[in-house]
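Here the complex is missing a single protein chain, while all its other protein chains stay put.
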Amino acid sequence: MSDTENIAIDVRDAVKRYGDFTALKKISLSIMDNEFFTLLGPSGCGKTTLLRMIAGFEAVTEGAIYLYGDEIENLPPNKRPVNTVFQNYALFPHMNILDNVAFGLEMRGTSKSDARKKAGEMLELVQLGQFSARKPSQLSGGQQQRVALARALAPQPKVLLLDEPLSALDLKLRKAMQLELKHLQRETGITFIFVTHDQEEALTMSDRIAVMSAGEMQQLGAPTDIYERPHNMFVADFIGETNLLEVSVDGIESGRATCHLGGGHELTCNAVEGIGLGSKVHMSIRPERLYMSDTPVESESLKGRIKENIFVGTDITTIVDLQDGPDFIVRTSNSDRGNKRIFEPGSEMYVNMELGAGRLLVD
Amino acid sequence: MSDTENIAIDVRDAVKRYGDFTALKKISLSIMDNEFFTLLGPSGCGKTTLLRMIAGFEAVTEGAIYLYGDEIENLPPNKRPVNTVFQNYALFPHMNILDNVAFGLEMRGTSKSDARKKAGEMLELVQLGQFSARKPSQLSGGQQQRVALARALAPQPKVLLLDEPLSALDLKLRKAMQLELKHLQRETGITFIFVTHDQEEALTMSDRIAVMSAGEMQQLGAPTDIYERPHNMFVADFIGETNLLEVSVDGIESGRATCHLGGGHELTCNAVEGIGLGSKVHMSIRPERLYMSDTPVESESLKGRIKENIFVGTDITTIVDLQDGPDFIVRTSNSDRGNKRIFEPGSEMYVNMELGAGRLLVD
Amino acid sequence: MAAGAASGGSATTDTYKEARTWLLLPAWVTLSILVLAPVIMMLIYSFLTKEFRGGVIWEFSLAAYDQFFFDRGLFGDDPPKIEWTYVTIFWRSIWQAGAATLLSLVIGFPTAYFIATRSENMRPVWVFLITIPYWVNLLIRTVSMKFLLRDQGPLNDFLMSIGLIDSPLHIVNTNFAVQLGLFYSYLPFMVLPIYAAVERYNFALSEAAADLYASKWTTLRRVLLPAIKPGVFAGCILVFVPSMGSFLAPDLLGGAKNFMIGSLIEEQFKGNAGNWPFGAAASMILLSMVLIILMFSARQQAKADKAGG
Amino acid sequence: MTSKQFDIKTYTGFKGITLLCLVILYAPLVVVTIYSFNASQSLTNWEGVSLRWYADVFTGPESAKFKTAAKNSFIIAIIAATTATTIATLAATGMVRGGKFRFRTVSFGLISLPLMVPEIVLAVATLIFFNSIGFERGLLTILLAHIAFCIPFAYLPISARMQGIEDSYEQAALDLYATKRQAFTKILLPLMMPGIISGFLLAFIVSLDDFIITNFVKGAGVETLPTAIFGSVKQGIKPNIMAISTMLLSVSIVMVTISYFVSKSDNTK
Partner (left out) sequence: AEGELVLYHWFEYIPQELLDKFTEETGINVTMDTYDSNESMLASLKAGGIGTYDVSVPGDYMVSIMAGEGMLDTIADGELKNKGNIAEEWADPGFDPGRQSSIPYQWGSTSFAVSRDAYEGDIQTTDILFNPPAELQGRINMLDSQGEVMAMAALHMGIPQCSTDREQLKALNAMLQEAKQHWASFNSDTAKEVLVSGDAAVGQIYDGFSAKAREEGANVEYAFPTQGYIAWMDNVVLLKDAPNRENALIFMDFLLEPENIAAVSNFAQYNAGVNGVGEFLDPALAEQPEKNPHDKAGPGVFIEVCDEETQAVYDQIWTNLKK
């Protein structure tokens, strides 16, 4: 991944300021050719801003952006082989959707009839073939978003920027589009820079993920890295649900750390470099790594009382009140209903954790 | 729930046509006072259209809508105690955010200073307190959505219509807002009509869910009903991921149906009224109700080969190729890694299913 | 026609449907009494018999229209032929007004656009800068303009002093001078409506076009212009229509050698001819022609809209 | 560095054309201003700098006439433009936000009628009309006529602008308990402002500049600036007229400057 020849987009120390407000603080990242790269981060962290700088709509206040090795500061957007699916769609209101999709092709010199033919195919792809004569205002939100997607894909750019392109789609269509996008990306070799706030989507689709917060890069890595080995508390907390426990490290021995949490409870987990004896740090335990039982099962068992069960379809989320300790969230797969017990609110039980499940966090 | 006194919104045989196109086909539903009601359905199925009819922005082509027992056909939107969070936000571009949020309060006669004070509190609630002097154009997409939410909540309407109000928010903020919304709804007793395309969100938050498709109502019921006892193929397929198998019913005995699927495989599941011997119907099996093993474990075991493992954070999705049969999707909780085997692509294994997991579908 | 003015990518809505009658009533009443009634009177006049030296005799006559459409020779007793005189005059007026409109558009559009993209604080200042000259009487402006453009005027002096030309450009008393004069008379009528429309334009659309490889000029043509079409349409009407009937610029800058419709009609009421029915008939013909032009361009627009730009 | 940055809003040459536009607009007025300080009578002879024509404006034999004329002109222009803008704004709302209706085309025709009828015809017709209903000519007749012909000038920019505003903003306002009237005044109207200002300014200058119709429908001895100036300009502009014009210009420029500084100090928005 460090082969500079293959870098599609290279962002070096990019800073963006709006007046006094700094939206991006010295962001550096390299996006590989043919990579599916995702920007993930809370609302307002600067994802759109970064995309707009790459597309050429916002000036870089400091730093530089390179596209296939060339500084693109002075390249206007229409000269950048980069297309965007805009967060607010920005469909041309006076054109019907076929012409919207054909636009980019025509601009690249495709003849009008060819462009329309190709556009028709793209519309079929996003399942809007029968609407091609409608104006954007006659479409629903999700339909508009699909048109925006088709429009950006049609001219087959080298880099495609997607700003929450699936956010208005229902789960089923979204899954289908995810597959389709991934498939397209592999087939065409287009580099995708994808903004999403859906962690599952990010984890499923991406080659690499950049987690941002308040204009700063928090962690950059493969999906499993990010999910299983978060660098800091922000990443652990932001990606997926987790139990974040304040602990003090009481003992470290042969790679194991013994941690103390409130109420006399103790947990053991893998030690982490840089976290020494006596540190007060946070431990993250994913809810799906916990399970419940009548009696303690593993060595790492904590006694608690059920507060609430929430049905979420595939799973059931249980909120457990640890005596004198923090609340725990436990996620039980719906499949376990048959052979594992679901406890009624109020009942007492034990929360069990495998040894490797807890992770200590720097910061 | 059938107490007519408590019906907040009663939609009776409502039809909506745009020219030749019928967006809603005879929809009838009753939404209870104080209920958290969700409209779920694919993009373009008519969710926004229904909301707009309730809010008073679209005329009902046929049928009628009653609000607390009164026909509201002729009540203008500003006389309906109903507020909307618009799908495209519709923030007033010439007002700063504080004034946007204060608007509804002022219109209801609150003094300017009180309205602003209250608006400030609402902005704090959606974590945008520090942005109150900004114009909407200076906010990110998610921030704008939160302002729209604050604006609609501020005047404490009797019924709140929310058109995908959380779609632009990241998971973490979305979870927090979900909790906050649910909390608000319980506290204020406001009836919520919520449009979302996020099934987990729908299942988590709703008292009842209406599943729509192409302008028609498919199923109306509590979350567990919808998820576990889908009426038809559309609902089963749309809500969550599922394995939809074409089967022929070979035998029915003491409440059990023996079903035949391609390639000589056989599965037993609970019989369903209306599905007789010899019927060719669909069976739905949720991926989380399946698990894998080296050797057959349950009576309902099918031999297969692993095609692909996809990491989705909390779970791992495995695609299994059944010999001479359809592909199966199996969802394994991430927690199982320790004590359950994850098979490498290419390896042979068995897919096991509990007896009650398969569901035959009318249609 | 209304459809034409209403087109441009933005649908009309029915938010104020119930109040519509009341909203339109003031305009209906004012214009019916103060404009429509007089115009209907003129329509009636055009079918009456002319009184020598101005005025009408209340006797039905088609003489005015006959005079307009049929050439009966110098003495009025040749067999009727098609009359080209007035057609020529009309055509000249259309041509001059069209050229002036084009000139206004070419200068006015960039100006309007430039103003609309200034900071919110500066826009009103620019708008005023454009309208200030119009506080000074049109006649004064036109006369000063003529002074500037004269053979020995400052413009020629300047151009000669920098060596761009050797002998003065003859501008005064040419068609071009008339077009310039009309342009100068009506420029803000082009600038302001376009400004008001661009100000509301969603620049994300331009970004999307640029993102899809459209050059700036293509973006302008294919996305910006269609989106602000109502403003451009309004501007063109406001320049073209008054230009058609104008006579100050043609008289002063064009030398009054050839009639424009405005002068022709004026002559019927204020000049020696004193033929009111004919003046009324010519006005009615002008009126219907403008209506036809408007309707035609509206139809074209509607067609283009349907075809999707 | 940022100066080279692509800006989708900026078109090369537009600034140049705008400046050219200003030069064209102002060049004739510069002539007027310069020659208002001419000691001589004639536009073509320069005889040195003098303020005599400014003195003439205030003390000359015609000073009273011009003073009244200026007063009349401004009163009429302000009232006519305000009334016409109000009528036009309401009408535009009815036309653009009133849904489809049968008299839509007819209404648009009626609104643009003053524009399409040659001024001289409208002038004669209006005069005959006023006479036939026994309406005595005076300031009021001028005002009424001005209101009528100002309407399309105000209407067109206003309706063009309104067509560019989605109705979702008003819907949001209605949803938030605003009455239609409030949705109109608090949301639509502010969003319309640039169109309304444009419309008002056009109506204002059209009224301020009108000669033909005014000359016909005015009562005897009632003068507006154009009618008072008319004779003095037809034979070549008299220096006192240039002095008046220069002062008019100065007044408007002072007003603009003030509005500039007022808006500049209002940086809160």
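As written, the chains take the letters A, B, C and D, and residue 1 is the first residue of each chain.
One rule holds for everything that comes next: contacts are C-beta pairs under 8 Å (C-beta built on N, C-alpha and C of every residue); 3 or more make two chains touch, one makes a residue touch a chain.
This one's a predicted model, so the numbers in the text were calculated from it and none came from an experiment.
Asks: Touching the left-out chain: which of D:Ile128, D:Ala154 or D:Ile213?
Replies: D:Ile128
Asks: Any idea which of D:Ser198, D:Ser232 or D:Ser245 touches the chain not displayed?
Replies: Of these options, the touching residue for the absent chain is D:Ser232.
Asks: Applying the definition given at the start, please give the residues of chain C touching the unseen chain.
Replies: Residues touching the hidden chain, for chain C, are 52-55, 74-76, 85-86, 88-89, 150-152, 172-173, 251-252, 255-259, 263-264, 269-275.
Asks: Of the residues in chain D, which ones touch the absent chain?
Replies: 41-45, 61-62, 124, 127-128, 130-131, 137, 216, 219-221, 230-232, 234-236
The criterion applied here is as follows: only the chains that are shown with their structure count from here on.
Asks: Identify all positions of chain D at which a residue touches two or more other chains, and write them in rising order.
Replies: Only 6, 8, 171, 174, 180, 183, 191, 269 qualify.
Asks: Please output the residue numbers of chain B that touch at least 2 other chains, ranges allowed.
Replies: 88, in rising order.
Asks: Which chain C residues qualify as touching chain A in the complex?
Replies: 8-11, 202, 204-205, 207-216, 218-219, 222-223, 226-227, 229, 305, 308-309
Asks: Hey, which residues of chain A end up touching chain B in the complex?
Replies: Touching chain B: residues 18, 40-44, 48, 87-88, 138-143, 145-146, 163-164, 167-175, 197-200, 203-204, 223-224, 227, 237-241, 286-291, 310-315, 331, 333-335, 338, 354, 356-357 of chain A.
Asks: Sort out for me which residues of chain D touch chain C in the complex.
Replies: Where chain D meets chain C, its residues are 6, 8-11, 13-15, 17-18, 20-22, 24-29, 31-32, 43-44, 86-88, 90-91, 93-101, 104-105, 107-122, 124-126, 128-129, 144-145, 147-149, 151-153, 155-161, 163-167, 170-171, 174, 180, 183-184, 191, 194-195, 197-199, 201-202, 204-205, 208-209, 211, 225-226, 229-230, 233-234, 236-237, 241-242, 245, 248-249, 251-253, 255-256, 259-260, 263-264, 266-267, 269.
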